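Report on the following structure.
Yeah, one chain of the complex is gone here, protein chain that is, but the others are all in their spots.
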Amino acid sequence: MGASSARRSRIVAWGLSAFVVAVPLAWFTPAHASTLPPYQTGRRNAGTPNSSVVVKKHGVVTSYGDSAITYRAPSPALAALGQALYLQNCASCHGTEANGVPAAGTTGAYPNLVGLGPATIDFWIESGRMPAADPRSVQAPRRTPRLTHDQALAVAAWINSLSPSYPYIPTVNLKDANVANGAALFALNCAACHTIEGDGDALARSTFAPSLRNIPATQVAEAIRTGPGNMPRFTGNLSDYQVADIVKYVTTEIQHPRNPGGFGLGGLGPVAEGFVGLLLGVGLLALVGFWVGERQ
Amino acid sequence: MSNAVVTKRSKKQALGRYGRVGKALDELDDRLGVAKGGRSFLDKIFPDHWSFMLGEIALYSFVVLLATGVFLSLYYIPSSAIVTYHGSYLPLDGQSMTEAYASTVNLSFAVRAGLLMRQMHHWAADIFIGAMVVHMARVFFTGAFRKPRELNWTIGVTLLTLAIVNGFLGYSLPDDLVSGTGIRIAYSIILSVPLVGTYLAFFVFGGNFPGTAVLPRFFILHVLVVPGIMLALVSAHMILLVRQKHTQFPGEGRTEDNVVGTPMFPVFMAKTTGFMLIVTGVTALLGAFAQINPIWQFGPYDASRISYAVQPDWYMAFLDGALRIFPAWSFHSFGHTIPLEVTIPAVIFPGLVFGLAYAWPALERMVTKDVAPHNLLDRPSSRPKRTAAGVAVLAAISMLFIASSTDVIANFFHISLNTVLWAMRVLVLVSPFIAYPIAYKIASEMHATRGSGKRKTANVVTRTDEGEYVATAAPAYADDVAHDLAPTPVPQYIEAVEADEEPDDGVRTIDR
Partner (left out) sequence: MSERREHRTAVSLNGLREDDPHLQPAARNPQLVERVIALTLLVGVVLIIGFGAAYWVNAAPWTLGATMGGGLFFLGVGLIAWAKYLMARGPFVEERHVLATSQEDRDAFAAAIVERGGGVVKRRRVLGGLVGGGLGAFGVVALFPLLRSLGPLPKGTLFHTDWRAGSFAVDITGRRIHVSDLAVGSIVTVFPEGTQNTDRGQAVDQTVLIRLSNENFTTQKGRESWGPMGYIAYSKLCTHLGCPVGLYEQQLQLLVCPCHQSMFNVNNGAIPNFGPAPRPLPQLPLYIDAAGYIRSQSDYHEPVGPGFWERS
């Protein structure tokens, strides 16, 4: 194809970024990784310590990551507070052991939280989805959070203390992220559900992909890495650099579109455009016609 | 001073009574013999009802389309060659894309007034087809398609079809994510035609989807072939209109054999020129303030990318709706497949809709046995059956239009997609049967009570000397301007009234 020559530059760009990632990796990853063919970008298990620079304290991983995203564990010192908050807010459904078995007398099956990783817990609490307003609803909607940021970290710290697991809570370095890469990756990975303008849309059986218009960077990264609800998890298929690119695109262009052509018409695309064209365009002109012509 | 006046006057006399204009017309008439025809053209009477302006909206948005389209074609490159974008819109920087997409982004951001022209072009297209549909509805409901105007109706339906096709072609040209998905669907629809579908698809696209031939082909169709045909048909539409003269609503002094209204020159010409300016102005205002088709947000097309909530422009939406709600009835047998789930809603159904539109004048004649020529329009209420039939078809098509946004509806009202889909299936089938009797009832009631509730002039009852009572209509209300005037032919000359000359015929100049 004639396409290939021009696309080669893109491949080169990918290759370069892969190289940038691979160099530190070769240093920090176990021996078998060095046998990988050169085109492997080492994104395997991205979002876990397996693929990144790891910081340990007393033999426990406290943070890991790279220049794009740093994943930090919530401080274990918060665990006691976290347990109290947990018992108060979450235990009625998820059980006192956080294993999804509620106290005797209650019915229903709820997710086991043990081993989900602090990012998951933080995402659900900080997006206001948990504690749920209606535990039986098909999909908990985004709301004003009931717990504060520190309280969410505390709950995550306690659940993580039961069985330490990944991913930790990400901090995204947006400064070096590439918004153009993010746009391309967004179109490839996210637009199918959230729409290309980030508005979200209805999915099967009353579920829906939420709008991305008002979501902080950390939660975007958490959602990508943990796959909340019906969203797939993006682990080995996206590197931290790529996630940072997507997060930058979402928090800039999606959340603050430039709309150089005027009002954005709610981002609904041709539906809204059709209504504007017919009602405002044809309608207004018909009214003018009504004035021009005679009425009898 | 007085010298100059004399010179001027003598010059004027040398030129003849009508000055330079008259001289120029003389020269023209010597060569082309246009004076008689030109005069009668200027005297032509155009009925003035407001609903006759709907077609003008379509006509003038077509003019806007041609003008803005020429501008766009100077910058658009119909090529599938892959380039890397390094323009002013940063979120696309470094992405590889087709030249078509890159040039569309560039003409939006790098060309002065380019974005305005693009948005005006798109808005004009939406308005054009919308106005055509409304105009067509006016012609239908008033029976203006009847003899002798069946041919013009046929031309009109063809124009609507071509406009929809050309709208789709134009929508496809930027090669953005949304339009690329549209082309993909169009390919699959062509593919679904029984027997020859694969061949048709390969001939249209120059091979398998997507190929590199489709953008140049769509481009030349969009800017030359289809608009060329449309321009010819619009001209024919106008020529027939002039030759057959416009229809008019029945009313005082209006018969099958005359036309009452305003003369071509200067009144109608001023009005219609003003209207053209307004159509252009409204299009420009929409282009200024309402962002349409932000392709830079959609990103370039790539067959493995997809966005949710992808929809065609509004005039294609009824087909999209039909495709969504039609059940999965694929026919497999004898080693062949007929994808009925595509063929019926996307090929056969639109064929039936437009076929019905083409056939309607003949169908109605078959039912009514009415072969007389008609120049007076029906009031929609006086033909309740026709009106109800039209409303029923419009109802079903509107439901299909709504069905093209099942996902948006489900998301907006937080109901299940499955529920919305089944609701739309039912509504599309049931709506015409609900709409028909309601429209029929309303129309017949309106017909029965026609004229009631309107302000009427009083009757003056006088008793004659013989003792007979005679009722006569009182004079019109003073503010019913022109109400009491009988229509008069366009004057071939206007007699000046000298300021000092008293009118001798008893008519006094009305002092307003």
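Order of writing sets the labels: A and B. Residues in every chain begin at 1.
Here is the rule we go by: a contact is a pair of C-beta atoms (placed from the backbone, for glycine too) under 8 Å apart; a residue touches a chain by one contact, two chains touch by 3 or more.
Since we're looking at a predicted model, the values are computed, not measured.
Considering the whole complex, the hidden chain is in touch with A, B. From the set B:F202, B:F249 or B:Y358, the residue in touch with the chain omitted from the display is B:F202, counting the whole complex. Annotation: of B:V21, B:A35, B:L74 or B:A270, B:A270 touches the absent chain (contact as defined above). Listed residues B:A213, B:V353, B:I415 or B:M446: the one in touch with the omitted chain is B:A213.
Within the entire complex, the positions of chain A that touch the omitted partner chain are 1, 3-4, 7, 10-11, 14, 18, 37, 39-41, 43-45, 188, 191-193, 201, 203-205, 207, 227, 229-237, 260-262, 291-292.
If you put the missing chain back, the residues of chain B touching it would be 17, 43-45, 112-113, 115-116, 119-120, 148, 181, 184-185, 187-189, 191-199, 201-213, 243-245, 253, 256-263, 266-268, 270-271, 273-278, 280-289, 302-310, 320, 323-330, 332, 335-339, 341-342, 375, 406-407, 417-418, 421, 481-482, 485, 487-498, 503, 507-510, 512.
The rule is short, and it goes like this: only the chains that are shown with their structure count from here on.
Once the centre of each chain is set as its mean CA position, chain A and chain B turn out to be 46 Å apart.
For chain B in complex with chain A, the touching residues are 48-54, 56-57, 80-84, 90-96, 108-109, 115, 119, 122-123, 126-127, 130-131, 134, 177-178, 212, 249, 251, 271, 274-275, 278-279, 282-283, 286-294, 297-299, 302, 304-314, 317, 404-405, 407-411, 414-418, 420.
The residues of chain A lying in touch with chain B in their complex are 2-3, 5-7, 9-10, 13, 178-184, 187-188, 191-197, 199-206, 208-209, 249, 253, 257, 259-265, 268-271, 273-278, 280-282, 284-286, 288-296.
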